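All protein chains of the complex are present and in place, except for one that has been dropped.
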Amino acid sequence: MNKKMLNIDITKLFKMLGIAETNDGAFNGQWLKTGGKPIESVTPINGSVLAAVNAAEAEDYEKVMSSAQEAFKTWRMVPAPKRGDVIQSLGNELRKHKDNLGTLVSLEMGKIKVEGDGEVQEMIDICDFAVGLSRQLYGKTMHSERLQNRMYEQWHPLGILGLITSFNFPTAVWAWNFAVGSVCGDVTIWKPSSQVPLCAIATTRIVHKVLKEHGYPGAVASLLIGSGSVIGERMIADRRIPLISATGSTRMGKRIGEVVGSRLGRTILELGGNNAVIISHRSNLQMALQATLFGAVGTAGQRCTSTRRLIIHENVYDTFVNCLIDAYKQVRIGNPLDANVLMGPLIDPYAVDNMQIALQRLKKEGGRVLYGGDVLEGPTYPGGTYVKPCIAE
Amino acid sequence: MNKKMLNIDITKLFKMLGIAETNDGAFNGQWLKTGGKPIESVTPINGSVLAAVNAAEAEDYEKVMSSAQEAFKTWRMVPAPKRGDVIQSLGNELRKHKDNLGTLVSLEMGKIKVEGDGEVQEMIDICDFAVGLSRQLYGKTMHSERLQNRMYEQWHPLGILGLITSFNFPTAVWAWNFAVGSVCGDVTIWKPSSQVPLCAIATTRIVHKVLKEHGYPGAVASLLIGSGSVIGERMIADRRIPLISATGSTRMGKRIGEVVGSRLGRTILELGGNNAVIISHRSNLQMALQATLFGAVGTAGQRCTSTRRLIIHENVYDTFVNCLIDAYKQVRIGNPLDANVLMGPLIDPYAVDNMQIALQRLKKEGGRVLYGGDVLEGPTYPGGTYVKPCIAE
Amino acid sequence: MNKKMLNIDITKLFKMLGIAETNDGAFNGQWLKTGGKPIESVTPINGSVLAAVNAAEAEDYEKVMSSAQEAFKTWRMVPAPKRGDVIQSLGNELRKHKDNLGTLVSLEMGKIKVEGDGEVQEMIDICDFAVGLSRQLYGKTMHSERLQNRMYEQWHPLGILGLITSFNFPTAVWAWNFAVGSVCGDVTIWKPSSQVPLCAIATTRIVHKVLKEHGYPGAVASLLIGSGSVIGERMIADRRIPLISATGSTRMGKRIGEVVGSRLGRTILELGGNNAVIISHRSNLQMALQATLFGAVGTAGQRCTSTRRLIIHENVYDTFVNCLIDAYKQVRIGNPLDANVLMGPLIDPYAVDNMQIALQRLKKEGGRVLYGGDVLEGPTYPGGTYVKPCIAE
Partner (left out) sequence: MNKKMLNIDITKLFKMLGIAETNDGAFNGQWLKTGGKPIESVTPINGSVLAAVNAAEAEDYEKVMSSAQEAFKTWRMVPAPKRGDVIQSLGNELRKHKDNLGTLVSLEMGKIKVEGDGEVQEMIDICDFAVGLSRQLYGKTMHSERLQNRMYEQWHPLGILGLITSFNFPTAVWAWNFAVGSVCGDVTIWKPSSQVPLCAIATTRIVHKVLKEHGYPGAVASLLIGSGSVIGERMIADRRIPLISATGSTRMGKRIGEVVGSRLGRTILELGGNNAVIISHRSNLQMALQATLFGAVGTAGQRCTSTRRLIIHENVYDTFVNCLIDAYKQVRIGNPLDANVLMGPLIDPYAVDNMQIALQRLKKEGGRVLYGGDVLEGPTYPGGTYVKPCIAE
């Protein structure tokens, strides 16, 4: 592809973030020479290929697991405030890379640049939180009912955390889990979505640099880029991973709940939502309008907390819906790296197809589209990933 | 006095609560033969004397202090949940005496019977709270920054708590302090207001019975009835009392703050208030009216949290004030043991005098009385302690 | 059977606890006329039948579920401290029934009377704890990073808790779950082990009495006695039960983890253990001996926390083992209602068979029995449920 997109020099960006044209897909302290089928990272901005990643395979999985087990033996003995020092440095390192990493998020996932930067800011914020937490990992002391006995909690790390993240937050979800988990003494193995592997590689390079400077093994933050069937299934069934923290579809969540439950493991699941906003006749309609717009159109409606339903009081129904249609009309759609654009593309053409299928079903069931839903075409909208946001009743 | 007042048989009541015609004023596990000037307990209902208490003197103080120190050595070693068992029994014992003790509160202090019973209910509630607390006296464990070190809090009892309580809550304030303090392993010395000594004696008898049944020294809950100059000043200056918890006037609070502060002791001070209610033009006026009435007239305005000021939006000013005057007119004043009465007497004729002086100053400063303030006279209002509640602007 | 066993008058005991010769197996505010196959409660003391319970069936399940849903609508609206009042009463009611209920536990499950009473004491203790908790159900308020915003947690009850309990603690495990869950606003459906249904019936009668006195629906504490395939499987698969709390075998726990996980429900699982005691050469051997004896032989080794393994320093190995054998020899085995007995029978002859099979496997694998393991016979040991405790290496 043209390595310049708008005012972004992709070659330079990739160099600064350590992205090659073809990248290895597994990290356990060093980058393993993965030999799996290449995964292409395609930008939804224009459908061009940004770079490729050789998928991790079963043998890579075992190498990563084995190094993570070793790293855990070291990491669990590091006093929590010292672990916090590492995360303090990670926060500062992310501050330095905020612009570049935010751009990469925007480029690979398609969310607008402000949101891409905001995602990196969330990484920074959780680092600050976790640094404080590293000195506030409180357990309880309790009074016993027995004479001259005393009881207290002593928290031990769990072990290896399996992190499975989805395309819509390519870096922040990892950071939430890693920052908090690692000050607690856990090490992590990250399986990112195959749609956004470059963000995972860039992030892993940053955290690796910090771990190295502090003299800790890189396998504290391991990475496995690969398919769900090869990597994901192995992770969820693996008794060496006491906790799976996963973000994704409800279908995926149920599968994980079943497999991890049957081996008495633990899960943290952040799955799909069906958020609604209730507009009362007493609402401040201006504020409700902004909140709805932000909630429904932000990240092109691809957040788990995206607003999907409006429940509107009949007295203000017409007024509000008309205002909302007007507002939707003014949403500027296009290249998410353009500062004037408010809504970027969907993640890929399949997502566009699924949206169209949902709209057809809506119509068949008697629903009515009040605005939008169209697929956008022409030179401004390359790649078939741009749509008008849709209001239906 | 006539030992029958309305439908209350005082002789029987006193017998059940262990009140004699003349009572000793100090308890340290047993009732000391106090020889101080008798303190008469006068009911504000009709100004008659209920009973007398021989005041505790300096030598009684030392005996009580000495027993409290001994009792602390035992009590601090009792596991907290076992201390909770004692408070559990105290709560149940108070449930049994609720009617009688509530009546005594009403009789001696003058608050209406519902409030007297409510005060005992507050004692019961804090017992329930403290029983739970006895198994939830949590400290913190913390992660150290040093290798293989760990830190944890271990809570130790303070020692002897000095409790100084005022006339308006003759039993509940003691209970709040005692219940929580004693599950924590502290013992208490209580100096109640000389206006309500019988409530303190009755309460001490109840807690003594419970302590005895469980086999613990009565000095865990000691009592000293006497003057501020002899008992109060000794307590606040005494380095053997690490914490003074006092309820009363702001003037008293400042004195305690100064004396206890200069010996590096600790204080819990619950002093006078100047509470205001703000009535916005958007308020639910009916609810505001009830809240104001309850806040201002409840306990005849003698609570530290009594409503003393109203700040009313001009749009609703006249409406609200007129409604409030109407409501005040309907407040039935009289014998607090009469179930139809909503407002009893003030604590004594001095309180009535002080109120009249304040009203005169108010008028001199240009204030205007909108309703009430009069001293009530006649056979229904014996003792010179009944007033009409007052609204001024 | 002979309705008198030692000094226990079973007829009287059953009358006081509300146990009939044949009992209904489902309670949803009233006792449903269950028509399932009768479950016989057999005492392991001598193998005789104590009483029968008609098992709950699918239609009973639906009735109980439906009433629980209704009860939840009421119960969740009751302020937590008011719910605490109910549990306070429950604690006091259990204090009254402690002796009888403790005897029933001993009779039906076979643990010695002291342990039976201790189990009821645990019920009482958790009530005290939960009463305090009802006023300490704290959430957090947090400072937002947004101007003039504030955040706070508001805890809502989950809904219907499914409680599945095992034979070894016929009443305490229910109490832990019920007391804490119900002050939080949850209602419960209890499926006890079919080996100890009478304890569940007696307990349900006690809690029902308390709920009724306070004016709350009995379905707050529902009961379903029936088979795992009919009742248990329905519960774990039922999306109307957001939380399953279960005690039992690891095999059962994995099954529950899988089924509940696949519907994104939550579990609290208390499963089998394999506890070890480490005896260092620096140990206080006398204390270690007592702890081992208590840990291994208490409840006839049928606790999830029973000591199953000893790891002994070679320097003290012989000494300690010999002392332990001596101690084992002195353990008086027999009728658990006899105050001199320290170890009662196993729960049933199947448990005895399983123990014998395990011992045979041990020998085959080269293990050596140092003491005991024999099945006891003769008139003192009726029913085939008594064994000598075993030490093997």
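Letters A, B and C mark the chains in the order given here, with residues in each chain numbered from 1 onward.
To be clear about the criterion, a residue touches a chain if its C-beta (ideal position, glycine included) is under 8 Å from a C-beta of that chain, and two chains touch if they have at least 3 such contacts.
Treat the numbers as computed from the prediction; the structure is a model and nothing was measured.
S.K.: Tell me which of C:T11, C:Q30, C:S66 or C:S144 is the one touching the absent chain.
M.R.: C:S144
S.K.: In the full complex, which of B:D9, B:E59, B:E213 or B:E258 touches the chain missing from this view?
M.R.: Among B:D9, B:E59, B:E213 or B:E258, only B:E258 touches the chain that is not shown.
S.K.: For subunit A, enumerate the residues touching the unshown chain of the complex.
M.R.: Touching the missing chain: residues 81, 84-85, 88, 91-92, 125, 128-136.
S.K.: Even though one chain is hidden, which residues of subunit C still touch it in the full complex?
M.R.: 77, 79-82, 134-150, 152-155
S.K.: At which residues does subunit B meet the chain that is not included here?
M.R.: Considering the whole complex, subunit B reaches the absent chain at 125, 145, 250, 253-264, 267, 269, 271.
One rule holds in what follows: only the chains that are shown with their structure count from here on.
S.K.: What is the identifier of the chain with the smallest separation between its Cα mean and the overall Cα mean?
M.R.: Closest to the centre of all protein C-alpha atoms: chain C.
S.K.: Measuring centre to centre with CA averages, how many angstrom lie between subunit A and subunit C?
M.R.: Whole-Å distance between the two chain centres: 43.
S.K.: For subunit A and subunit B, let me know how many angstrom lie between their CA-based centres, rounded off.
M.R.: The answer is 58 Å.
S.K.: Could you pull out the residues of subunit C that touch at least 2 other chains?
M.R.: If we look for residues of subunit C contacting two or more partner chains, we find 125.
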